[in-house]
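Missing here is one protein chain; the remaining ones are kept as they sit in the complex.
Let's turn to chain A:
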Amino acid sequence: MSDHAVSLAASHAAIRADASGPSGPKPRHMFSRRNIFLYGTLVVVALYYLLPLYVMVVTSLKGMPEIRLGNIFSPPMEITFEPWVKAWSQACTGLNCDGLSRGFWNSVRITVPSVILSIAIASVNGYALANWRFKGADTFFVILIVGAFIPYQVMIYPIVIILREIGLYGSLTGLVIVHSIFGMPILTLLFRNYFTSMPEELFRAARVDGAGFWGIYLRIMLPMSLPIFVVAIILQVTGIWNDFLFGVVYTRPDTYPMTVQLNNIVNSVQGVKEYNVNMAATILTGLVPLIVYFISGKLFVRGIAAGAVKG
């Protein structure tokens, strides 16, 4: 450690001594060996990451005869949108042949209320934890955060029983509740940390002016915390849309979310495999989170960083 400190000090001295000479970084050539290596590697890796998306799109635009003869990487000779139409409105799961559109609308009907409910609960909760702490609140909070690491499989069945008891097992409402429950740890953490970082004086001033719990939340905290709400919405929309496990456990075939229906369409054993329709269906399912991702950009990164760094 002391060696390190010495070398640091020495380097500072060296930098200072150098200050009289030409300053700024050494100019580099565009095509230096370093740059070729650097950008070459990055481009190759980027191509690898893009390849599956490219293959998905290309496959979905080909007709089946062309897929059987050709190469999955070659662009379509004749572009057809028929697989997309078929995936959306005719693809079969079991006896139902009304395509992915049903799953899409189910997913919308699941995602929208789940996002609203989970964020409403968690934001108020985070606010209470940050500004209105009561005895024991932190204990519950710690349990909540630790609970986020428990494998879902451990809690699946007790929730089935609870939902069955209150008559919501198999309904979309039940699934919305489940999503709100499992979204709670990370969202509560997100909002608690955000509200804690807001200046305390603001809260005190509002208190002096006579505002109460809900007044401060609605008129001061809410308008000031728009960015964190956007992060939470991104996190929840992608997370809930992409969910498979809860969908398959807590809904029935006619209320299956899109991911479950997609899996049933593609992995169904009967009939001839229509790879182009399968890929069109796969893109359709991935489209919503992809659009959210490309629109939100840096906020998405913030969201997942927050989502990832639990605890």
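The rule we apply is simple: contacts are C-beta pairs under 8 Å (C-beta built on N, C-alpha and C of every residue); 3 or more make two chains touch, one makes a residue touch a chain; residues count from 1.
We adopt the following convention: contacts and distances are computed from a predicted model.
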The complex's invisible chain, by UniProt name, from "Permease component of ABC-type sugar transporter", "CubicO group peptidase, beta-lactamase class C family", "TonB-dependent Receptor Plug Domain" or "Thioesterase-like superfamily protein": "Permease component of ABC-type sugar transporter"
Residue among A:77, A:97 or A:290 touching the omitted chain: A:290
Touching the absent chain when the full complex is considered, from A:151, A:199 or A:271: A:151
Among A:61, A:87 or A:124, residue touching the chain not depicted: A:124
Residues from chain A at the interface with the omitted partner, ascending: 7-8, 10-12, 14-15, 38-39, 41-42, 45-46, 48-53, 55-56, 59, 67-68, 71-73, 121, 124-125, 127-129, 132-135, 137, 140-141, 143-144, 146-147, 149-159, 161-162, 180-181, 184, 188, 212-214, 238, 241-245, 248-249, 259, 262-263, 266-267, 275, 278-279, 282, 285-286, 289-290, 292-294, 297, 300-301, 304-305, 308-311
